[in-house]
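With one protein chain withheld, the remaining protein chains of the complex are depicted in position.
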Amino acid sequence: MLAGYVLRLAGKNMLRHRLRTGLTLAGIAIAIVSFGLLRTVVDSWYAGAELGAAGRLVTRNAASLSFSLPVTYAERIRRAPGVRAVTWASWFGGIYIDEKHFFSQLAVDASSYLNLYPEYLLSPEQSAAFQHDRRGAVVGRKLAAKYGFKIGDTVPLQGTLFPGNWSFVVRGIYRGADDKTDENQFLVHWDYVNETIKNTLPAQAERVGAFIVDIREPTQAAAVSAAIDSSFRNSLAETRTETQKAFQLGFIALVDTILLAIQTVAYVVVLIIMAVMANTMAMAARERTREYATLKALGFRDGFVAMLILGESLSLSLAGGALGILLTYPAANAFHSATRDLFLIFQVQPLTVLLQLAAALLIGVSAALAPMLSSRRVQIVDGLRAVT
Amino acid sequence: MTALIQIRELSKTYRRGNQPVPVLLGIDLEIAEGDYVSLMGPSGSGKSTLLNLIAGIDKPSSGTLLIGGIDIAALGENELAAWRAANVGFVFQFYNLMPVLNAFENVELPLLLTNLSKAERREHVEVALAMVGLADRMDHHPNELSGGQQQRVAIARALITDPTLIVADEPTGDLDRTSADDVLNLLDRLNGELGKTIVMVTHDPKCAARARRRVHLEKGVLLADADAEH
Partner (left out) sequence: MNTGLSFSYVLRNLMARKLTTILTASGMALVVFVFATVLMMAEGLRETLGGTGSYNNVVIIRAGSQTEVQSTLSFDQANLVATLPGLANDGDGQLRLTREVMVLVNMPRKDGKGLANVIVRGTTPVGMRMRPQAKVIAGRAFRPGSSEIMVGAALTRGKLGMALGDSLSFGMRQWTVVGVFDAGHSGFDSEVWGDSGQMLQAFRRNAYSSLVAGLRDAESYADFAAAVARQPQLKVDIKRELNFYADQSENLANFIGVLGKTITVVFSLGAIIGAMITMYASVANRTREIGTLRALGFRRGNIVMAFLQEAMLLGGVAGLAGLFAASFMQLVEISTTNVQTFSEVVFRLRLTLGIAAEVLMFSVLMGVLGGVLPAIRASRLEIVDALRSV
């Protein structure tokens, strides 16, 4: 019975200083939203690596991604045990208008690439149109929406890796089979790029950035990878084969310092608001010294007063936390649309919400600690004399 | 018949830094059940300290303090709290009502430490508030009440658990004459009609005159008992 009473009293005490309560609630909500957003940024970065079927392997030059492999490797990879199909892609890296209009472009083998990526949904007519036009391009739905690309549009690109001014004609716009599919790709014909650079950059002709390998048995990924790599050992261009997921995690490892920093900052914000909240509770408890002494004189135990302080602190922090969690969803959506080319998916994970709740709880408990302890220490006679 | 309050050789010393400051020096006092005693004396005489000791919100340095035969100085923190809840009603100079609670809830507060049902509590509170003449102010918060009305709410809160002892520390100190008279009349009724034992600290002679018995303190020592039976 007392527990319910404590909560009701805590609620009433909260309303006593509406301004202060409002400010504290706003502070906690802001902190919980930032905490959630920062965690979601980190999650989404890693979530990108979950994209793509586990049954695909990526084979690239062992020296580094900046080295290419001869296209002739395709045949040898196809012969490795457990391989169902092989295709290839090269990073095109062209500039559209200027460097601010960045999007990724891949030069792919038009006849085989889309077969290995069944999650790119393209109508048979558009697919055929792409196959028949050497200067054709297939564009992801989101990318097309962002720059207003329509079927038949010509997209000029200035080459960086492959010198020259290029132009491609949009022949197809694909949709993703699910919301985990990357809809920001720009695919062009590797054959066309290859023919062109035979004159301008013969050293890079007949070479590809990476092979994508479809295997029969996803559980055999390690064995197939080893088989492919060993067949090129001690050759001019050794290979490194890994699952598509590991390949993408490798990219993330490059910026893991930044991710670590973001994560640290997410916890610092909780610390900051802990200090603000502890301050609010210390002030509230100090103002009520005489009330607490009166309660004790009336026969309430120390524990009751402590619960009263904890109850108020928790009500405040959890209300702020709940507000923050509710606001995280619209904030995440706004953040995602503001940076739509940066993250493929940007979803608040259940674990994040749980951590937000835990942070609110921690804030509430830690803020109440000091006032709870000092309320125990205060003698009734001194407390009754205290002037507020 | 043994007295309700039996005080023997009671002393209280505070420490200010390293300096011991004696406040009460070997007090001997008995207060009978149903008595109405005013403790008087200049400020610093120790009258409030004596009241606090009797009310069980402070602990003596030496001596015995039996109330209803219980040595309250020997009780632990929580036992003492339970003892106060059952046996003592408080009236303070500045009322000490909870500002967030209305009159009804303030009076109800001590009943939360009992096993009474919600309906029983309501009944008790309504009777108590009617007795102090504030039945129509149940929903008002302290800041909506005058000083005298607040003190009457505090008195209702003091008698709600039907304690044997009521302690009052300058109950009229913050009130105008009319309100003070209302409060003193109420205390008279508590003593006369309900037989409550009242110990009151005051420095106002008019106020002290209402008590059956006046006890004077000076520099921590009890002066001659100026008994005055009405």
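Quick notes on this one:
Order of writing sets the chain letters: A and B. Residues in each chain are counted from 1.
Quick note on the criterion: a contact is a pair of C-beta atoms (placed from the backbone, for glycine too) under 8 Å apart; a residue touches a chain by one contact, two chains touch by 3 or more.
Quick caveat, the model's predicted, so the values are computed rather than measured.
For the chain excluded from display, the touched partners among the shown chains of the whole complex are A. Among the residues A:Thr59, A:Thr280 or A:Ser375, only A:Thr280 touches the chain that is left out of the figure. In the complete complex, the residue from A:Ala177, A:Ile272 or A:Leu351 that touches the missing chain is A:Ile272. Checked against the full complex, the one of A:Ser66, A:Asn199, A:Thr219 or A:Ser337 touching the unshown chain is A:Ser66.
Take chain A: the residues that touch the chain left off the picture are 19-20, 23-24, 26-27, 30-31, 34, 38, 62-67, 93, 95, 158-161, 163-164, 201, 203-204, 234, 236, 238, 240, 249-250, 253-258, 262, 265, 268-269, 271-273, 275-276, 278-280, 282-283, 370, 387-388.
The definition used in the following text is that only the chains that are shown with their structure count from here on.
Chain A and chain B have CA centres that are 65 Å apart. Only residues 49, 52, 55, 57-58, 77-78, 81-86, 88, 90, 92, 94, 96, 98-101, 109-110, 112-113, 157 of chain B touch chain A when the two sit together in their complex. Touching chain B in their complex are the following residues of chain A: 1-2, 5, 9, 12-13, 15-16, 290-291, 294-302, 379-381, 384.
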